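The other protein chains are all here in position, but one chain of the complex has been omitted.
And then subunit A:
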Amino acid sequence: MPTQQEIEKLLQKSPYSASNQATLEAYVDAQAQGQAPYYQDANRSLLRIYQFSSQSADPSKIALILMLALLEYPSTDILAFSYLVPARTQKVEPCASVLKCAKLLESCKFTEFWPAVAAIEGDNLLKNLVTNSTQKMQSAILEVLSLTYKSASVAKVSEALNVSSANAITKLSHPNVESVQGDKIIFVASSENTKRNRVFQEGVDFGAIASMMAKVTAE
């Protein structure tokens, strides 16, 4: 299995060389198996190699890359990748299901997301990745909820996370969850979920003054 350092070297040398294909595919598998950290540039390079030579493209690897990007939610990695995947690949399984899940997450339709993600069909690597990533997806959804909710009912949060009780939410030990009080989940207060005072950002950039003064003194 290639290491991240090896991949970095490879990308620096020639990011889109067809000779990198097998190594990058092995690295995608390693990420899916949890043996290597997520590496956006490596996955994008593999999509580019497929883009240059469509006959060598492997739809199962594309689906894995999209799923790995989906797990980075709420980042926009999957949006950036979707521009590189041909329309005909996006329309067929398993890519179609992964992209459908991405759309549901983006529209914050979490209740609909869970059955959709469970229905993703594909090879064992993809299925195992989906199964083993439940907690990661729940954490990401909690992060998104905490952007808007100061507090929310246990029922609503449970539904969004596809869990049955407040205990299951507590077990996630998410840093954005402050406490469970009765039937309410209290999120950690942040600038996003609390009232903002009117803040006026003012001030003149020092660089702007300095360059102006330099001009004047040079006269």
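In this text, contacts are C-beta pairs under 8 Å (C-beta built on N, C-alpha and C of every residue); 3 or more make two chains touch, one makes a residue touch a chain; residues count from 1.
The rule is short, and it goes like this: contacts and distances are computed from a predicted model.
The chain not displayed here is annotated in its UniProt record as "Eukaryotic translation initiation factor 3 subunit L", chosen from "RBR-type E3 ubiquitin transferase", "Eukaryotic translation initiation factor 3 subunit L", "TBC domain-containing protein kinase-like protein" or "Actin-related protein 2/3 complex subunit".
Note on the undisplayed chain: of the listed residues A:L129, A:A152 or A:I169, the one touching it is A:A152.
Hidden from this view is one chain, which touches subunit A at 14, 16-18, 40, 44, 48, 51-54, 74, 76, 79-80, 82-84, 86-88, 103, 106-109, 144-145, 147-153, 156, 184, 192-196, 198-205, 208-209, 212, 215-216, 219.
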